[in-house]
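Dumping the structure here so I can ask a few things about it.
Shown here: the complex without one of its protein chains, the others still in place.
== chain A ==
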Amino acid sequence: MRAGAAVAAVRRRSASRASTLYLFALPATLLFVVFVAYPILWVAEQSFYAGRTDGAAVFAGLANYRSVLSDPTFWIVVRNMALWCVITIPVQMLIGGLLAYFIERHTHALRGFFRTMFFLPVVTSVSVISLVWVQIYAPYYGIAQEYLRHVGIVMMTSPIGDPKTAIYALIVVNIWQWTGFSMLMYIAGIANLPSEVLDAARIDGAKGWRLAVHVIVPMLAPATKSLLLLGVIGTLQTFPIVHLMTGGGPNRASEVFGTFIFKQSFVLGDTGSGAALSVIVLVIALALSLIQIAVLGARLSPAGKEKP
């Protein structure tokens, strides 16, 4: 009897101790529920309602989705986002990878200097960057038209003022800002390459470019996959560069999801279609991410470490 009570007491105490252990997980879970999960569920619900002028919302079925998908701007956005992905991600990988390779394998005293300098655009405020590039691109007094003229490229207008070139001009800014990030990811990858493998390859006669292309590039696949995944999500949340440099113009030619959602939701106050757009972006992001994770085995974090 007494023994039974003691066992029960111990069990009770260990049970309560186990439940206090869940306090370790509680704050993160709370933040997630309130500021991630709940807003997503709310926006999903709102996407099926249409706001009325009197403030009440009425169920509208798929009307918001229909109106978003039939808006020609939506398809401009889709095209721009596809361009953005297809151009920025490989170019950043290529330049970042080359920089990383030469910095890691051929510099010593100046290694820290190069690593830091090429990364500086990443830590420079994006709004500052945007305004500086507006000035660079400016007609008459900008330096782009001035210096490009010497190599035979004549710009009569600002490239961000022309509907045909605006999105490409913005992509250039984005590449410039984020290449340092790709570089750093590859630097981490190169620094962690097992030296036995490199030595073995060298003994087999792989040198210089052959070593780089056939041995190092394949071994950097984890960094490449992470960059791909991050690049897609980063593309979908593109906002400040476009908002500050073109506002999505001229004539909506450089509109991206971020600016489109911003306009529908906060400028026009059309919560219904803003919500439908938010859900569409979310679904695209989840679908593309899951496809990459399933097909490539890509990981979610730039610094995701896999257990051996």
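One rule holds in what follows: a residue touches a chain if its C-beta (ideal position, glycine included) is under 8 Å from a C-beta of that chain, and two chains touch if they have at least 3 such contacts; residues count from 1.
In this section, contacts and distances are computed from a predicted model.
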Not-shown chain resolves in UniProt (candidates "Cell division ATP-binding protein FtsE", "sn-glycerol-3-phosphate transport system permease protein UgpE", "Aspartyl/glutamyl-tRNA(Asn/Gln) amidotransferase subunit B" or "Nitrate reductase") to "sn-glycerol-3-phosphate transport system permease protein UgpE"
Candidate in contact with the missing chain, chosen from A:132, A:200 or A:213 = A:132
Touching the hidden chain, out of A:158, A:254 or A:271, is A:271
Residue ranges of chain A at the interface with the undisplayed chain | 18, 21-22, 24-25, 27-29, 31-32, 34-36, 38-40, 42-43, 46, 99, 102-103, 106-107, 110, 112, 114-133, 135-136, 140-143, 145-147, 176, 184-185, 187-189, 191-192, 219, 221-223, 226, 233, 236-240, 243-244, 257-258, 261-262, 265-266, 271, 274-275, 277-279, 281-282, 285-286, 289-290, 300-307
